[in-house]
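Structure first, commentary second.
One protein chain omitted, others in place.
Going in written order, the chains are labelled A and B, and every chain counts its residues from 1.
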Amino acid sequence: MKLSLEAVAALTGGTILSGDPELNVFGVASLLDATPEEASFLGNEKYFEDFLHTSAGIVLVPPGLPKYPENVAFVEVANPSMAFNALVKYFKASSYKFVPGIHPTAIIDPSAKINPDRVRVGAYTCIGAHCEIGDGTDIGNACQIGDSVTMGENCRLHANVTIRERCKLGSRVTIQPGAVIGSDGFGFLMGDNGRYVGIDQVGIVELGDDVDVGANTTIDRARFGRTVIGEGTKIDNLVQIGHNVVVGKHCIIVALSGIAGSTHVGDYVTIAAQVGIAGHLKIGSKSTLAAQTGVTADIPENAAYWGTPASPFKDACRQFAALRKLPALIKEVHSFKRKLDSSGN
Amino acid sequence: MKLSLEAVAALTGGTILSGDPELNVFGVASLLDATPEEASFLGNEKYFEDFLHTSAGIVLVPPGLPKYPENVAFVEVANPSMAFNALVKYFKASSYKFVPGIHPTAIIDPSAKINPDRVRVGAYTCIGAHCEIGDGTDIGNACQIGDSVTMGENCRLHANVTIRERCKLGSRVTIQPGAVIGSDGFGFLMGDNGRYVGIDQVGIVELGDDVDVGANTTIDRARFGRTVIGEGTKIDNLVQIGHNVVVGKHCIIVALSGIAGSTHVGDYVTIAAQVGIAGHLKIGSKSTLAAQTGVTADIPENAAYWGTPASPFKDACRQFAALRKLPALIKEVHSFKRKLDSSGN
Partner (left out) sequence: MKLSLEAVAALTGGTILSGDPELNVFGVASLLDATPEEASFLGNEKYFEDFLHTSAGIVLVPPGLPKYPENVAFVEVANPSMAFNALVKYFKASSYKFVPGIHPTAIIDPSAKINPDRVRVGAYTCIGAHCEIGDGTDIGNACQIGDSVTMGENCRLHANVTIRERCKLGSRVTIQPGAVIGSDGFGFLMGDNGRYVGIDQVGIVELGDDVDVGANTTIDRARFGRTVIGEGTKIDNLVQIGHNVVVGKHCIIVALSGIAGSTHVGDYVTIAAQVGIAGHLKIGSKSTLAAQTGVTADIPENAAYWGTPASPFKDACRQFAALRKLPALIKEVHSFKRKLDSSGN
């Protein structure tokens, strides 16, 4: 499998800046790893030094660079990272192909609706009573699917995924290994006898179309009603979503973040890593929460917040900068005090 | 399945404030989702607006509300959230019933003590040598139970739970999917050759009666002796408990928190989400650690703490409030300085 410079430009919708249109590459790599027979890309100005020292044959570049290395062919594109993805797809090392069929060790309840000619079910996977699995869906090895779970078409569940009873998945949902959908919400009441009593958690989890769920992420079922992840939302690894949370459409939730019970997150919200959001809050659409933010109050739309407790992003930056000056400030104030005292004020 | 207003009052120990005692409801829902044929509850004043606009047939309310919506029947109860739980149980959508029996694909070592007429073991679950499983215990699909593990009566392990060798579970322990009990403690010593040497972790984990463990939570075995979770303690998803930690009775540990090795936590402690507690500390009984707190020193009894490093809760609130004023304070101090300088002080 090879690709000429001309073909690279065509595939990425870019313009050849330099190089022989018939120059061929045979794979892709990062700027520092790439050989003259591979293509690479400059997607982030942090890598400009790597770019100047690359041995790649072809590099996808954004417009207007101040300097270029020698002996490299360049294709200019608007978004090198997205354009490079087209090359990655072309050379796709992964041999994943959807091959329908039910592994003989899979245990599927006879009441489940599933077309064995159009669905794949891996080894040691169990599918409960009254499940409905859409065509084109690929369920990996050792997944445990509870009773009355429904999945749309063309979903992909990797190995060791657990989906508890009655949860609903849209179409084209992807779930990485070890994720748990529909675990009991964490709700207890303190009884008069000094012991916690579990609150029954009889609701479900509903994942919209095109939702991605990361490895070992956990999404709790609602106390009653539904915990909802909206269409197109992408969730990273080791994220915790509490019961009755409603996340809107096309959000990003990065690793090790947690959203407590009954909080509503709007659409197009970006939640960076290790963010914590308290329960019963509203997070406005198109807002951004920077990494490690601790949210204890509602967040307006289109806003960026940072810090614990969360402040508007620019305020948080000023606070963090001011904190660095605080030890010196304390000394300065003490020195004033001495001056004022000695001047008799 | 239906319930009259009179029956709702009887079931919840409440008083009818308004409505026809023979009015029937057929299910439960949140204030905004409920129809006239469903019951709901007002458990948190944040939902007072939803309450005023509910279409529910019956609402459980706390005493002394300033205002009520029209055309709704009310039952006054001391604790609407707990009372509602009784209704949820009544209408329980979940069809969970304990049906004893060993799935033919379960692999149970012949030396294990387990009564197949009184225990359920799911598909593809393995139970090691010399295990003892109490009556009424329900072990889901694909659980991996190591040698010499003991469990009391009426435990429930959901799918994909791993319990390593020799760990001990009390009675009525509930474990959500993907949790790991008895992983090796994280202990290494730097050798003279510049390489870490693993310290053998030969102890166990002991979970008391009525302990709950959340999805994908991990509890490490002791270096020697025991890592202990006391009776009645409830642990949320994605929590990490280090080796030789001792957690007391009736504690709450919320998602994404971590407790490092050898720390002792008292009874009735509440540890909110994303809290980190360093090793070898003592956390006093009935103390509360607010979300994202970082604990680096012992915490007294009955205290509330917040922040990193943890301060008494009120102090932390004052510090966070002061931090918001700090950028302005710095300007003010600089302006004094100019005044003082110009005034010749």
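Just so we're on the same page, a contact is a pair of C-beta atoms (placed from the backbone, for glycine too) under 8 Å apart; a residue touches a chain by one contact, two chains touch by 3 or more.
Just so we're clear, the structure is a prediction, and the values are computed from it rather than from any experiment.
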Subject >> Of A:Leu65, A:Met190 or A:Ala215, the one touching the omitted chain in the full complex >> reply: A:Ala215
Original post:
Considering the whole complex, which of B:Thr54, B:Ser171, B:Thr218 or B:Ser287 touches the chain not shown?
Top reply: B:Thr218
Subject >> Residue among A:Leu42, A:Ala142, A:Ala222 or A:Ala260 that touches the chain left out of view >> reply: A:Ala142
**OP:** Using the definition of touch stated at the top, determine which of A:Gly57, A:Gly136 or A:Gly232 touches the missing chain.
**Re:** A:Gly232
Subject >> Missing-chain contacts mapped onto chain A >> reply: 28-30, 33, 44, 46, 79, 81-82, 85, 88-89, 91-95, 105, 122-124, 140-142, 158-160, 174, 176-178, 210, 212, 214-216, 232, 234, 236-238, 250, 252, 254-256, 268, 273-274, 291-292, 307, 320, 323-324, 326-327, 329-330, 333, 336-337, 340, 345
**OP:** Write the list of chain B residues that the hidden chain touches.
**Re:** 107, 124, 126, 142, 144, 146-147, 160, 162, 164-166, 178, 180, 183-184, 186, 188-189, 194-200, 202-203, 216, 218, 220, 223-225, 238, 240, 242, 244, 256, 258, 260, 274, 276, 278, 280, 292, 294, 296, 308-309, 311, 315, 318-319, 321-323, 325-326, 329, 332-333, 336, 339-340, 343, 345
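In the analysis below, only the chains that are shown with their structure count from here on.
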Original post:
With chain centres defined as C-alpha means, what is the inter-centre distance between chain A and chain B in Å?
Top reply: 25
